[in-house]
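Every protein chain but one is kept in place in this view of the complex.
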Amino acid sequence: MSSDFDTAGSPATETLVVNAKESVRERRAAQIQRVGDHLKREWQLYIMLLPMVVWLIVFLYKPMYGLQIAFKDYSIFKGVANSPWIGFEHFQTLFSNDQFLRAVKNTLIISAYGLLFGFPVPILLALMFNEVLSQKFKKTTQTIVYLPHFISSVIIAGIVITAFSPSAGIVNTILGWFGVDSVYFLTRPEWFRPIFIGTGIWQEAGFQSIVYLAAIAGVSPTLYESAVVDGASRWQMMWKITLPSILPTIIIMLIIRIGNILEVSFEMIILLYQPATYSTADVVNTFIYRQGLQGGQYDFAAAAGLFNAVVAFILVMTANAISKRFSRTSLW
Amino acid sequence: MSGVNLEGITKAYGGFQVVHGIDLEVQEKEFVVLVGPSGCGKSTTLRMIAGLEEISGGSLKIDDRVVNRIAPKDRDVAMVFQNYALYPHLNVEDNIGFGLRIRKESKEKIASSVEEVAGILGLTDYLKRRPADLSGGQRQRVAMGRAIVRQPKVFLFDEPLSNLDAKLRTQMRAEIKRLHKRLGVTSIYVTHDQVEAMTLADRIVVMHDGRIEQVGTPMELFQYPANTFVAEFLGSPPMNMVEATVGASDSGPIAIVGSAQVPLRRLPELQNCVGEKIIIGIRPEFAVPQPTGTKGAVPITVDLIETLGSEALLHATLQDKPFVIRTETMTSSNRLENVGAFTVPPEMIRVFDAESGRALLGQGKAQ
């Protein structure tokens, strides 16, 4: 050890140090030149990238900076940066707020039911489409079932409101044939979730089946041919070949759905719910909408939003990591 | 003169070096083929010449001008890509004229240039077609037309025939050769196919692991490979490599292969090294099949005879390794079944140092 100290100041070591410095400097200079050359060659790429990056910063990243109001006593006049910090006060209020807790509960319940009833339908549809022999029939029915996906939630809600209307709606008309008294469904808390989830399935199941149909299209036809030779029935082939073949896709979609469990299409809820059904219909985002955008409690609502976003982020990242293990390529 | 000059060209990705200092001088109007197994750095070298890859070190001159940091479009080179890169949304005419239009040439100039090139390549009847409606050979021609039309100083070819079937490849190979004769433009051609290299090149550059193994005319490389790598790479079927020990006899040096003795040329390198390990290389064409038990011949066991028509390949084993002999059938077919040994004229045997793999060429023949 001591000999190291002895040589530390020797001329030989000094030259070494100088050389090392020199070479660092040279390397840096070479690097700068490389970057310079690169920019000279490829500057146009960065011009192309710039508008999009600026957009992302202005419209998506700047609001993230604005999230700090969740920890502040936000005042419109003082702005985001100058409002005073108050720590976790909003979160304390939040977690003792019955409406918020109810909204969290509703979010989870609606998502869970949506998953339970909504998840299998597109898979079944895909399996069934695959068994249709007439290409014309298949195309026509597919065209029909994909359509609702492209219809706005306002229109869908309009249809639902009309169809379930107590006086003129078709649902009550049909119930009337069986002697059932007319029900004002949209004011009944117990009916909100079935209607909302049913609407969701009606609107999206067909479209969601595309992913599974693509997976089925990837199954090697020789599997079916050898099964036919072995004397399998179509029913058996569907369960023993098609379904196992698309199982990886099913698992990935399931993981993603679970990861997105906090994502409830709140736009549709806003369109369908009313004070009478808040008890079962109010979810976190509608809560934020009412408290923040309608009620003007921006900081408090932002705290609820932050909580929602962080939990959602953790869930999504976890789901992504798990699905990566299943499939090498992760879906979004 | 429109030559291409590479001096100590290197390429590194991060810390990983893939091309280790290439020195090469391509003369004006010369057709040079870079050949080697995949991953040998030949394509990277070509792409550096094209300007598609940045050069990590060394200097590249085209027409005596250093172009290391010049953009591809200003290097006055044109390239034919492996997948042709024909624009599917443009017809043949517009594909060929694309470069001229980008360079804002006048309409009349573009039209006349395209017409001329189409004439040269026999594409006149196909000018309005889209690439998807062309055969493989026609697409290949369009790709060349796109390069020719700009009248560049240098043509670069990146495995241009590898997407064609065997028959078409032979045909297009000849066409490229003819075109080069007609236009006389300096060309650098990359391939992994040694037959293409042999048939097309004025000079071949054999590359391996990012280095040049040997440069020379096809016949030089075929006859005097500089090392075992080149020896085994060129020629089909490849040269047979046999481990041997140097021995001496009254008539000169010999190679001892098992119990057999093979007379060698009097190479100065072989003096005073009796007992040392060497590798002798024997081309399948130069081994003369002999009946079993022939005196002075090397015994082998033939286990398979492939008849190709005018020739046959005898697959044999020598020292537990495959040994192939190519022989004519028309003159000797009745004897093929009896073959159990071979002889080789000493001047047809190549001798390599067993350790370094370098060829012992004798004086005056060092590269």
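Just a few scattered comments:
First chain written, first letter: the chains are A and B, and each begins at residue 1.
In the analysis below, a contact is a pair of C-beta atoms (placed from the backbone, for glycine too) under 8 Å apart; a residue touches a chain by one contact, two chains touch by 3 or more.
Note that in this section contacts and distances are computed from a predicted model.
Not every chain of the complex appears here, and the one that does not is recorded in UniProt as "Sugar ABC transporter permease", selected from "Class I SAM-dependent methyltransferase", "Ring-1,2-phenylacetyl-CoA epoxidase subunit PaaB", "Sugar ABC transporter permease" or "Pyruvate dehydrogenase complex E1 component subunit beta". Remark: the omitted chain is touched by one listed residue; of A:F91, A:W202 or A:F326 this is A:W202.
The residue from A:P120, A:G176, A:P194 or A:P248 that touches the chain not shown here is A:G176.
Taking the complete complex into account, B:R146 is the one of B:K11, B:K42 or B:R146 that touches the chain left out. Not every partner is drawn; the one left out touches chain B at residues 50-52, 71-73, 77-79, 81-83, 85, 87-90, 98-99, 102-103, 146, 150. Taking the complete complex into account, residues 35, 38, 42, 44-49, 51-53, 55-56, 58-64, 66-67, 69, 79-80, 125, 128-129, 131-134, 137, 140-141, 143-148, 150-155, 157-159, 161-163, 165, 167-170, 172-173, 176, 202, 206, 210-211, 213-214, 224, 233-235, 267, 270-271, 285, 288-289, 292-293, 298, 301-302, 305-306, 308-309, 312-313, 316-317, 320, 329-332 of chain A touch the chain not shown.
Criterion: only the chains that are shown with their structure count from here on.
Between chain A and chain B the centroid-to-centroid distance comes to 55 Å (mean Cα coordinates, whole Å). Those residues of chain A that touch chain B in the complex are listed here as 34, 37-38, 40-41.
By the touch rule above, chain B contacts chain A in their complex via residues 54, 69, 71.
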